[in-house]
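The other protein chains are all here in position, but one chain of the complex has been omitted.
Here the chain labels run A and B in written order, and each chain numbers its own residues starting at 1.
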Amino acid sequence: MVMFLIRRLGHGILVLWLITVAVFGLFFVAPSNVAQTLAGRQATPETIALIKQRLGLDQPVWKQYLDFIKNALHGNLGYDYYHQVPVTTIIGQALPITVSLALGAAVLWLLLGVFNGVISAVHPRSLADRGLTLFSLFFYSFPSFLLGLLLLYFLYFRLTLAGFTWFPAGGYTGITQGVGSWVQHLLLPWIALALLLAATYTRLTRGAMLDVLGEDYIRTARSKGIRERRVIVRHGLRSALTPVVIETVFSLPGLGQTAVVAINQQDLPVIIGIVLFASAAVVVANILVDIVYAVLDPRVRLH
Amino acid sequence: MTEASTEPQPLLRVQDVRKEFPTHRGEVVRAVDGVSLEVRKGETLGLVGETGCGKSTLARCIAHLYDVTSGSVWFDGNELTGLSRRAMRPLRREIQMIFQDPYGSLNPRRRVGSIIGDPFAIHGISKGAERKKRVQELMELVGLNPEHYNRFPSDFSGGQRQRIGVARALALRPKLVICDEPVSALDVSIQAQIINLLADLQKDFDLTYVFISHDLSVVRHVSDRIAVMYLGKLIEVSPTDQLFEQTRHPYTRALLSALPVADPDTADSREQIILAGDIPSATNPPQGCRFHTRCPKARADCVASEPPLEPVFDDDPAHRTACFFPLTIGEDLSTAVPELVDLPDREAS
Partner (left out) sequence: MTAALEVIEAPAKAIEGRSPVLLAMRRLRRDKVAMISLAVIVLIVLMAIFAPVVAAITGHPPNEQYRQIGLTPDGLPRGPNGTFWFGTDDLGRDVLVRIAYGARISLLVGVAATAITVVVGVVLGLAAGFLGGIVDTILARLIDVVLSVPFLLVAIALVSITGPSLSITVLVIGFFSWASVARIVRGQVLSLREREFVEAARSLGAGDTRIMFVDVLPNVLAPVIVYTTLLIPVVIVTQATLSFLGLGLPPPTADWGGMISESQNYYTTAWWFILFPGIALLITTLAFNLFGDGVRDAFDPRADRLR
């Protein structure tokens, strides 16, 4: 058991390190004229060079990477180019929003999942059951941004026109400013995200998903059950952790939207910081999932 | 065979081969533990033993599908041990294998014509229409309808699939064919057909066989000589008739006694030797003679050291036995009582 833990952790750290190298490499290999943008159109080459120096962009790439890693291990992910705000602060501000979104959606998703499970267990092959399958196919095919926009159209615009101002057009208010308002702003995004996740989950449990396809052919039924759940969790984690599109459509300044804005501004430290943070979260979550399943099923440890 | 210097060189010579496998727990399984034997051109050597005795492993060592841990394998004067895959390739045309599982040894997604034609394709021998012709000739040779060229293995019965395997093995006219339990997975009625097919082919193509089986009655029918294996070692090697008429090793006698006999009268009078216990662990084989834990005749000497494989009493030099207390002709083993006490891995018989 201890051996398994060590192996798994080591594996995770290795993957994490590789991600930092890959991300850093990708972003720095691409030419960026951040310094130019910051300096403005009229800037002289000297000004640009000065800005470059101040941002540390004139150093060789590998040195920038080492500095970055050194700082990161001390909890410092750099400063954004435009306002010199620490990236950790930016992440800290955006994270609660994303977490609120993810948690609420997860709760809704669990409810939907229980409902789905009950129906398929108690009334298999009934009309309701088949309906659920069709439903899940329908929402699985729905692009996230379209779903968000349509929810806004029908549940915000049309309802508001009809006099029911139940939902806002977007934006976020912190929970400290009133739970009611918090829920109100997050409800539509929760519904959107939960529907999408539930659709994927339903398809998976009905033997329809991609990643377990190969497994169908080789695993026994019991271990397949375990595998399916692991894959669901992994899938769920991957998509729930960076709901970029939902945040953009509903104007929620969470990690996803912050990253998109940073990308448009070519604010490298922020981009790298968020990407690394999200990747690390996925890796850690996967490790946790694996540990949980290793505790539950000893055979997994022998993998 | 080892003595006569006037005789031509044996086609196959296995010299003190050992094959070990590591286990999960860090232990070592000695599947083959010091086996030496020779096979002359044109003869059939039967290799017999219970499941797990190492005969399949030995077969794969001979066919160079495994690398031996120590010892050497010589084929037609060439040493196979240590050969690289590239150097081994031309020799693969001479040594072929027929596998046990008619369902697993053929690729379910490939057509039969393609499977049989594989050897031609791999060694770049013939192509296109000519290859097809040769494949169909082979199919006819083994008793299959050449028009079924485009069918899949799933369209054939178990016996027919083995025929496909035989056809594939013979495509390049090998010299040595290792048959790894070729009929064990087949119905008894079909077994005879395949065995007869193999015998006919041997005559027609001057083949040399190593015929592996756990069933002595099958082996008796096809072999010129028989080697009996137990827990990775040879315990008796002999020309076929002598093995059955002058059985020397208790284990061989036990195997024989388990054979079904057609005549009910002789069946009743035949001694029934029931061996005590299961096969001991291959990671920690018994000391001395490996068989002593189940042997009805075990004595103290049997634990002290391993008996060498050599002729006993006044046997033919071709008949070798590894036993300190080999059976005399007519000895009744069913009444034997082992003279060992307080052995940890001994179970009460």
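In the analysis below, a contact is a pair of C-beta atoms (placed from the backbone, for glycine too) under 8 Å apart; a residue touches a chain by one contact, two chains touch by 3 or more.
Note that the coordinates shown come from a computational prediction; the quantities given were computed from them, not determined experimentally.
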Residue among A:L77, A:A194, A:L252 or A:A278 that touches the chain left out of view: A:A278
Listed residues A:Q59, A:T88 or A:T133, member touching the removed chain: A:T133
Of B:D67, B:D204, B:E310 or B:E339, the one touching the omitted chain in the full complex: B:D204
Among B:R111, B:R134 or B:R299, the residue in touch with the chain that has been omitted: B:R111
Absent-chain interface as seen on chain B, which is shown: 63, 65, 85, 88-89, 92-93, 96-97, 99-101, 104-112, 118-119, 122-123, 140-145, 148, 150-152, 155-157, 159-160, 165, 168, 190, 193, 197, 200-201, 204
Chain A, residues in touch with the chain not shown (by the definition above): 11, 14-15, 18-19, 22-23, 26-27, 30, 32, 120, 124-125, 129-130, 133, 137-138, 140-146, 149-150, 152-153, 157, 206-208, 210-211, 213-218, 238, 241-242, 244-245, 248, 256, 259-260, 263-264, 266, 271, 274-275, 278-279, 282-283, 286
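To be clear about the criterion, only the chains that are shown with their structure count from here on.
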Intercentroid distance (Cα basis), chain B paired with chain A, Å: 60
